[in-house]
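Of the protein chains in this complex, all but one are displayed in their positions.
After this line comes subunit A, so read on.
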Amino acid sequence: MSGKVTNDAGGSGEGGEGAQELDAAFFARWMTTAADAVSHEADRLTELDSAIGDADHGGNMRRGFEAVREELGEDVPGTPGAVLMTAGRKLVSTVGGASGPLYGTLLRRTGKALGTGERVGREELAAALRTGIDAVAQLGGAAVGDKTMLDALYPAVEALADSGGKDFEAARAAAERGAEETVPLQARKGRASYLGERSIGHQDPGATSAALLVAALAAADAGQDAATSDSGGSE
């Protein structure tokens, strides 16, 4: 299904090197690549969550992104913004926990910020992502350093903005590093915060899944499979 979407994108992308190069098919590919990555890494997410949470992050995220995959498989909305808003609504309806509203808000608000154009530029995407991430920070009342998904997302969007929206690979690396750097932090939000100092020494599962989402963006851009590229890079 995602292959078909990809081919369509290639066919209609003959405008080529213009500023508005990302179309709805690209965003649909990002979401299905993310679904692959989340499925592939679900056990690892759950393992991380069992150390400082309640051992369900992988399953919840997989359920949500599989629902997104199914929704987009039936009908890809016509604009990048609509693809992300549809995906975000689906996550809210299927994930539950804190992750559902938080990831749902990230995609819905990013999608809304992308507007209604049929194509968007990379700088626009970087700016829209920042809007979405700010909305997550506001909803969860969290900041960088609280040992949450924000610790992967903010470094990623900053790396992306620094490259004028071009370097998705730098965003992926920054997100992964951000997730790894949650290990020494003490959690101040979410269920891990109940552990106090005992949350130190574990990588945050939310930051880890956020890094997967960013990796999927880079993979969708490179036209490769995020699941494979991630498992190669995680050692």
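Note that a contact is a pair of C-beta atoms (placed from the backbone, for glycine too) under 8 Å apart; a residue touches a chain by one contact, two chains touch by 3 or more; residues count from 1.
Here is the rule we go by: contacts and distances are computed from a predicted model.
The chain that is not shown carries the UniProt protein name "Dihydroxyacetone kinase subunit DhaK", picked from "Dihydroxyacetone kinase subunit DhaK", "Acyltransferase", "Xanthine dehydrogenase YagR molybdenum-binding subunit" or "Tat pathway signal protein". Shown as candidates are A:102, A:135 or A:156; the residue that touches the absent chain is A:102. The set of subunit A residues touching the chain not shown comprises 46, 50, 52-56, 59-60, 63, 92-102, 139-140, 186, 188-196, 198.
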